[in-house]
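Of the protein chains in this complex, one is absent; all others appear in place.
We just call them A and B in the order they show up, numbering each chain from 1.
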Amino acid sequence: MTDLALSPPLSRPWGRLALRWLLFTLLGVFALFYLMPLFVMVTTSLKSLEEIRTGSLIAFPREVTFEAWKTAWSGACTGIQCEGLRPYFWNSVVLAIPAVLISTFVGAMNGYVIAQWRFRGANLIFSLLLFGCFIPFQVVLLPMARMLGILGLAGSIPGLIFVHVIYGIGFTTLFFRNYYVTIPSELVKAAKVDGAGFFRIFWSIFLPLSLPIVVVTVIWQFTQIWNDFLFGVSFSQAGTQPVTVALNNIVNSTTGVKEYNVDMAAAIIAALPTLIVYVVAGKYFIRGLTAGSVKG
Amino acid sequence: MSPILDISNLYKNYGSTEILKDINVSIEPGDFLVLVGPSGCGKSTLLNCIAGLEPITSGRIEIGGRDMTHVSPKDRDIAMVFQSYALYPTMSVAKNITFGMKVRGVDAATQEAKLNEVARQLQIEPLLNRRPGQLSGGQRQRVAMGRALVRDPKLFLFDEPLSNLDAKLRVEMRMEIKKLHHNLGATMVYVTHDQIEAMTLATKIVVMKGGVVQQIGSPSEIYNTPANLFVADFMGSPAMNLIPARARSNGNGTEIEIARDNDAPIVLRDVHARNLPEDVILGLRPEDIAQAGFRAGEDVQQAACMIDMVEPAGADTYVVSNLGGKQVTARLHAETAARPGEMLDLAFDLGKVSYFAPDSGERLN
Partner (left out) sequence: MTEWLERHVPKMVLAPSFVAVLIFVYGFIIWTAWVSLTRSRLLPKYEIEGFIQYERLFASPRWDTAMSNLVVFGVLFIVIAMVLGLLLAILLDQNIRTEGALRTIYLYPMALSMIVTGTAWKWIMNPGLGIENMVRGWGFENFSFDWIIDPDMAIYAVVIAGIWQSSGFVMALFLAGLRSVDGEIIKAAQVDGIPTWRIYSAIIIPSMAPIFLSAFIVLAHLAIKSFDLVIALTGGGPGYATDLPATYMYAMAFSRGDIGQAASSAMVMMAVVFAIVVPYLYSELRAKRD
């Protein structure tokens, strides 16, 4: 805590009170600003199209209906197919889980080596990896598209997993490296004297210590991969698209009547997994965000 | 007896910087070797080299008569206690102690038996199921020792094991380590920057500075006949008085003349000293300068000195006088009547004196 509250002299209690009111009013207004879109999304998704046309944006639904959710999940059209979000939602699941696990594991091993088994050139490799986090991915889109073709992975889910792992390693390595450098190097020395080797030390000593950073990394990677659009739209084809791409297709599909309630339901469905992660493990989410940006 | 640890012509470089230069040390079974020096002198690096945790640039390390220069730490038959204790944070005390045996494939019954033996020896039986995070500093220290003891190695290595403890605990643990050494008859190599630890524990001390061995010897050799100015200054507290003086040989011995600011020089006669150069640095420990009348013997010489400062320290009282441009400390008995600003007769015991060359710093007598 900063120990610093707006605290005018006690001789003017009314001044202090007014200031506190102003403070809470401001905080409340901002809270409304951030909550409003979510509120609008939820209420719109529960209204009928008729009510949307006649009612106000921020009104509660007069009659709650889950029709839009049903359509969004299994009937909405993404271009010519009309299967809803469901197949694409599962595409994202099938894609995110291995990509998150592999990139986290590789990052853990890399971080362990860079932080605890320094060798000549290790720092250079770390700098190279770190730079990789900052490139705009546009610069690798074209060659990657060709490379996936050469590898026979074009338009496939394994291809997308591969891409997410490659470009996720920089961040996962950074996370683990920054965590493992805080562990005294004497631990490795003691284990070496005890006769343990590289993998044994990782497995018996470092991995059991790593739960917090594993959680941070998994959440970070999951959010990144689930929310990704650029790789998804560039490297997938009909049938292998992730949920973000399908959502965009539903919203921008030009066939038929514009169903705003279905759009909103679909948006919430696409957002739900990361929102749940955020609500359940917000602390780790924030730690990942700040660790990814503050510590270089 | 053949040496249990024999280091010859060891060099260690990081890139172009020399960290250790031509180290030659050897110790016998049962020795307690202390590596002492200021921070950055290379003592911990040397210990890591002995353990095999750092590769050496050239030279040879033998342990128990076998060439271990390129052998990995686990095969050197050593055990090590670290400054931060380096206990495995997610393992219980018992697991910490048995981890090494588990890695080496020792059977469970033997592990159990050895664990119990060591736990009893160190009185840590009630702690066996705790995690390191739940232990006090002193308890962690004991566990770290237990992890080393259970190995029953040829050589114990200690890297400043007491420096994270508070002053009282440090004295206690020092006694325990000494007792342990005595009871086990084990051979130990111990790194510290604390010269008192070095003096109390060692059977043999290596004083290092800048990666170079300054002197190797028993505690009393190091204390009484320091090989150079650095050792003289580093070992002992308060430090040895090092007073610039002029030496003049005459028929039977040497006259030592110490200049003073507002007074005639003091002249001391040393009947043993021979062939000293004209400029010398005279080294006398505070306890070898006493109040006149409290120290007798053929080598004791007296001179009246102006007392600048009096520092009662309980058991003793230290007085400071300006001689030869230096603050010279004398250790007097507690009831001394010395007062700052008054003259006092001090007795200099030249039987204990050291002479050093001012330029090279080397010992002359």
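Everything below uses one rule, namely that a residue touches a chain if its C-beta (ideal position, glycine included) is under 8 Å from a C-beta of that chain, and two chains touch if they have at least 3 such contacts.
Just so we're clear, the structure is a prediction, and the values are computed from it rather than from any experiment.
When you scan A:82, A:122, A:154 or A:209 for touch with the missing chain, the hit is A:122. The residue touching the chain not shown here, chosen from A:17, A:101 or A:142, is A:142. From the set A:46, A:68, A:169 or A:193, the residue in touch with the chain omitted from the display is A:169, counting the whole complex. Looking at chain A, the residues touching the absent chain are 1-7, 23, 26-27, 30-31, 33-38, 40-41, 44, 52-53, 56-58, 106, 109-110, 113-114, 117, 119, 122, 125, 127-132, 134-147, 166-167, 169-170, 173, 197-199, 223, 226-230, 233-234, 244, 247-248, 251-252, 260, 263-264, 266-268, 270-271, 274-275, 277-279, 282, 285-286, 289-290, 293-294, 296.
We adopt the following convention: only the chains that are shown with their structure count from here on.
Distance between chain centres (mean CA atoms), chain A to chain B: 57 Å.
In the complex of the two chains, the chain A residues touching chain B come out as 184, 186-187, 189-196, 200, 204-205, 208-209.
Within the complex, the chain B residues that touch chain A are 48, 51, 53, 72-74, 78-80, 82-84, 86-91, 99-100, 103-104, 147, 159.
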